[in-house]
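As you look at this complex, bear in mind that one protein chain is not there, while each of the others sits in place.
First chain written, first letter: the chains are A, B and C, and each begins at residue 1.
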Amino acid sequence: MTQASVAAPVIEMQGISITFPGVKALDGVDFRMFPGEVHSLMGENGAGKSTLIKALTGVYGIDAGTITLAGEQVSFSGPAQAQASGISTVYQEVNLLPNLSVAENIMLGREPRRFGSIDWRAMRRRAAALLAGLNLDLDPNSLLGDHSLAVQQLVAIARAIDVQAKVLILDEPTSSLDADEVAELFRVIRSLKEQGVAILFVSHFLDQVYEICDRLTVLRNGSLVGEYLVEELLRIDLVQKMIGKELTTLDDLEQRARSAVVDESDAAIFVNAEGLGRRGAINPADLPIAAGEVVGLAGLLGSGRTELARLLGGIDRADQGELAIRGKVTKLRTPRQAISNRIAYSSENRRDEGVVGDLTVRDNIVLALQADRGWFRPIPAKRRDELTQSYIQALNIRPGNPDALVRNLSGGNQQKVLLARWLAIAPRLLILDEPTRGIDIGAKAEIQKLVFNLAENGMSVLFISAELEEVLRLSHRIVVLRDRHVVADLENDGLTVDSLLALIAEGSSDDEVPDAAGGVPIAVPAVPSADRPHDPAASDADPNPTDPTGDPR
Amino acid sequence: GGDGGTGAAEGPKALDELVVGFAQVGAESGWRTANTKDIQASFEEAGIELKFSDAQQKQENQIKAIRSYIQQGVDYIAFSPVVETGWDAVLNEAKAAGIPVVLTDRAVDSEDTSLYVSFLGSDFIEEGKKAGLWVLDQYKDSTEKVNIVQLEGTTGAAPAIDRAEGFADVIRQNPNLEVVESQTGDFTRAGGKQVMEAMLKSNPDIDLVYAHNDDMGLGAIEAIEAAGLVPGEDIKIVTVDAVKDGMQALADGKINFIVECSPLLGNQLVEIITTLNDGGTVEPRIITEETTFDQEQAIEALPDRQY
Amino acid sequence: MSALLARLVASRLFWPIVMLLVLFTINLIAFPGFFAVTLRDGHLFGSLIDILRNGAPTLIIAVGMTLVIATRGIDLSVGAVAAISGAVACSIILGSPEPASPATVAVAVTVALIISLVLGMWNGFLVAVLGIQPIIATLILMTAGRGVAMLITEGQIITVNSPPFKALGSGFWFGIPIAVIIAAVVFGIAALVTRRTALGMFIESVGINPEASRQAGVRARGLLFVVYTFSALCAAIAGLILTANTAAADANNTGLFIELDAILAVVIGGTSLAGGRYSLVGTLVGALVIQTLVTTVYTVGIPPIATMVFKAAVVTIVCLLQSPTTNEALGDFRRRLAMRAGTGVAAS
Partner (left out) sequence: MTKLLDAPERPLRTGDPNGTAPRAGLARRIRNLLTSPKYGPVTVTAVLFVVIFIAGGLRYRGFFSGQVFLNLLVDNSYLIVLAVGMTFVILTGGIDLSVGAVVALSGMIAASLLQTGWSPAAVIPLILVLTSILGLLVGLMIHVFKVQPFIATLAAMFLARGLCYVISQSSISITDPTFVQLAVARIPLGGNLSITPSVIIAVVVVAIAVWVLHATRFGRTVYAIGGGEQSGLLMGLPVARTKVLVYVISGFCSGMAGVLFTFYTLSGYPLTAIGTELDAIAAVVIGGTLLTGGYGFVLGSVLGVLVLGVIQTIITFEGTLSSWWTKIFIGALLLVFIILQKVLTSRRR
């Protein structure tokens, strides 16, 4: 063992068990953390990571086991108590208050006071300083709800690091963050670590775990697999321990993606946005997407990726430009219209705009399909069950009970249910806004494979992810946004993360022009599609694939 | 009230220059609506401007309205108080502003009787007594026990309390007469029907129903008929009010006796106000002219019944 | 056997049903003939029948209310709509030369129902299109609607002499009160239409997460329109029954405070006011509890002053028993029961 184990652990949990109706979420799990270390909790979706954290901070009562904090046995009745004892937590779903200002969200519960009244000026000053510490230039007076999910995540982090805590817990804090923000966060984490804070960092990004963590604990199916030093554990072994079998799909996928650049033609263009924009949200943008093409959207946080995607998905109405679907100019006024044009938009905000928490897995999966059919033509019960079952298997949704309420699923599994809903309508264009957010590595590979297979079967995909590697791996073409402008439209041919990053961040330093082939930044218009080679197969593809899942197995 | 009161200090005004503010309880029953209509019509006929406001059964609204009349500088204020109590403050304001007040239909319990000049309305206890007297007379030869059920008005309302009291006072004279059950029917037909239904179940042997208003009596008729009995014969019915529907039922023999409680106060009110305007005095208590009806009288009165 | 009992205890309807039985027992003690149902003149008679008949309007309104509440809404205007429909029907019947002809009654009922559709669409418009909060949107019609009803009757009680109309409230059909048949039909249609089609799922989905539902292509707006319109229609039907019951339209009192009873019925039946999952059967039980309560008060001769307290007690008891906190405390007991039966409690 290393020098860290010489010191006494600041947190020690032993034999923790928690049972939910029908699910044994944790089964005799041991867990410990030392001062001054960054510890990672690893495991697939639904392995019990968030549950363990909530057990520690008193959100859930434990059925069995003991928790000691700095040598003393504790039993918190709620997060407030845990916080008072020096455990500061950012929970998985961003849990902040959209109706209050950014400053308040950071300082709530420990507002500076003068003469018994809250000192608003001091509070704003303090909040601004904290945000600056994360290199976030944000008006502390603005309403939190006006900001994108990523910013909210950063605000939650700012709130957590403000407390002089012994233990800092971050449950998937980076799921919506860009590389830059992650870097900022890591800088902060390192400095906290030096001050002796124990940090628990949960993430499905192996790179990040390997970059920042000293030690990790692996959970599988609510049981402890083991505790390891990061530097002694190979990635491949880690993955194996998490999923309990070997994973090969990713490399395989990468090979195929690189080799199979889709050929397009005008005839096969499925949707074509020309000058599509919405005042105050996204500037007019051109975006052609061919059938069978995977287009990646890259950009910084707040660059307008989501806004553009929402216009294509009919969530917001465009007030400029036009959109042609299969060559026919169409105005999308409602999501419903988009759906009947076989365009599906899967929101990045799965809790508020995605899943319907109190409905069952089955109802959630068939919801969009049923909505498209109208209420008076119900899907026969048998077909509904088949559909649900097939997606539960295809996406490995756990627990695999169609009658479970989605609210009770783990974050990653909720995301899969959402994905299943959209696949069920057999879309011609699937817009995935951060679909792999909070998804474990195995499932991520499955989803990527799925996207790939679907594209091969003629479905177009617009793919948005904060993880550039993923965008690069999947996309045939990458569209770069900056400040709500489309600034480049590139074939994914020889692009690398670095060259893409340079493109994205351009404007702050002009001399770092990317050198990648085809990566020359183009002012606004897209690459003329006529230049692309023609692929007859794409236009011949069945316009209405009956099995949209493309059978990923 | 007090010394009878005199009109506005400046001497008589022309009638078309007078402004009278009237704060009505609300429009909670047909009786009340008839009352409102009659008052409005009488003032129109007399050529006096009437400011009318509906308090929707809320005392606070009525106080607000009276206060607003004071603010508007009307010459007289008339109102039917929602409830007896709690008028001293606002009536004092009216007095301070020199505006005479007339009460209609319902009294206030103010000790300071100088706060209003007159109270015009029925005597509810007397109504109860009239009903009781008829019952007493009907069963004067009866040796058996007479089971009476009472359908009360809204709990706590002055007419409900007084009509019960007057009735009880009178029937006490004959020990055979007994009120076996008494339950509120809220002055409504539906309430009367539902209460009567239940009473018929738990008291199989009812001889007479005394309802505090016609509407509850009409509801009771429905319930009695539904139970396969004949109202007016198997079970006798006495009610108060004499609205048109009640009179019709009386004429048809379904109700046996009705004590009148007239809503037609308009002319008497106008009279009070013109008297005051001319500098005259009025009685502090003016009782509405009222009568009682049995079947023949009802048939006779029905054709020119206005409400 | 005990497994069955355990399942029953776990059901949301357990406590409301227990409460209903308790009320029945109280009645039985006060009035031994309580359960007797006799056939008289080919009609069913008895306290239970009375409860069903008098409870029919509340049940009908509660059915509409259930769907409104499931979408996270509330409809305070039902009482006013009931008054309007009664007023419209009665004034048409009164104004016609042949008040006793079934055709007149049919016209009157149809017009009343059509007007209620308009009123419901008005509520739907305020809620769905203008996005006004349901409690306020329907408060407007609650206030103004009663005014409209009084405008129609000019504040008087309109009595009609029309046997076919009266039959709606106090008539019988094959021995069963017509009001009960109407309630059963409304209930059946609502259950069938929402559960046999996808409507129920959409309603719940919109109630749970409106934005997610919109993005999934559910036409939330249209749905709200339908639900509020249906609620108004239910209110109008109830209004007709209430009016027919006494053969008189009383704009002031028809359906007064019935919205509270309907909401109580819905909640006692286990549907959350926060929207989402609903249970029509629960609403049925809830409505029966309320009506039995009222009947009990009359039958047992509980002094009217105590009625309110009595109602408060029943509501409180049912809600406390249904509460998750109580459930947890009872969890142990239930687990032991299940264990003895040798089968685990199925996850619910």
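A few comments on the model shown:
Assume contacts are C-beta pairs under 8 Å (C-beta built on N, C-alpha and C of every residue); 3 or more make two chains touch, one makes a residue touch a chain.
Predicted, not measured: the structure shown is a model, and the values here were computed from it.
Put simply, the missing chain touches A, B, C once the whole complex is considered.
Annotation: of B:Asp16, B:Asp109, B:Glu233 or B:Asp294, B:Asp109 touches the absent chain (contact as defined above). Touch with the chain omitted from the figure is made, among A:Pro21, A:Pro98 or A:Gly327, by A:Pro98.
Contact with the chain that does not appear here is found for just one residue of C:Val18, C:Met121 or C:Leu139, C:Leu139.
Within the complete assembly, residues 130-133, 135-137, 139-141, 143-151, 155, 260, 263-264, 267, 272-274, 304-312, 315-316, 319-320, 323-326 of chain C touch the chain that is not shown.
In the full complex, chain B touches the hidden chain at residues 21, 24, 26-27, 33, 36, 50-54, 56-61, 63-65, 67-69, 71-73, 83-89, 92, 109, 111, 154-158, 161. Think of the hidden chain as still there; on chain A it touches residues 59, 78-80, 82-84, 89, 91, 95-100, 104, 108-109, 111, 113, 116-118, 120, 135-139, 142-143, 146-148, 151, 159, 179-180, 183, 186-187, 207, 211, 280-281, 300-302, 316, 483, 498, 501, 505, 508-509.
By definition in this document, only the chains that are shown with their structure count from here on.
Chain A and chain C, compared by their mean Cα positions, are separated by 45 Å.
Work out the mean CA point of chain A and of chain B, and you get 73 Å between them. Looking at chain C, one finds that none of its residues touch two or more other chains. In chain B, no residue touches two or more other chains.
Those residues of chain C that touch chain B in the complex are listed here as 30-31, 33, 40-41, 45, 47, 50, 54, 150, 154-157, 159, 170, 242, 245-248, 250, 252-254, 294-295, 298-299, 301, 304-305. Here chain C touches chain A in the complex through residues 196-199, 201-202, 204-205, 208-209, 211-219, 276-277, 347-348, going by the rule given at the top.
Across the complex, chain C is touched by residues 21-23, 313, 315, 334-336, 339-340, 345, 347, 352-359, 363, 367-368, 370-379, 401, 421 of chain A.
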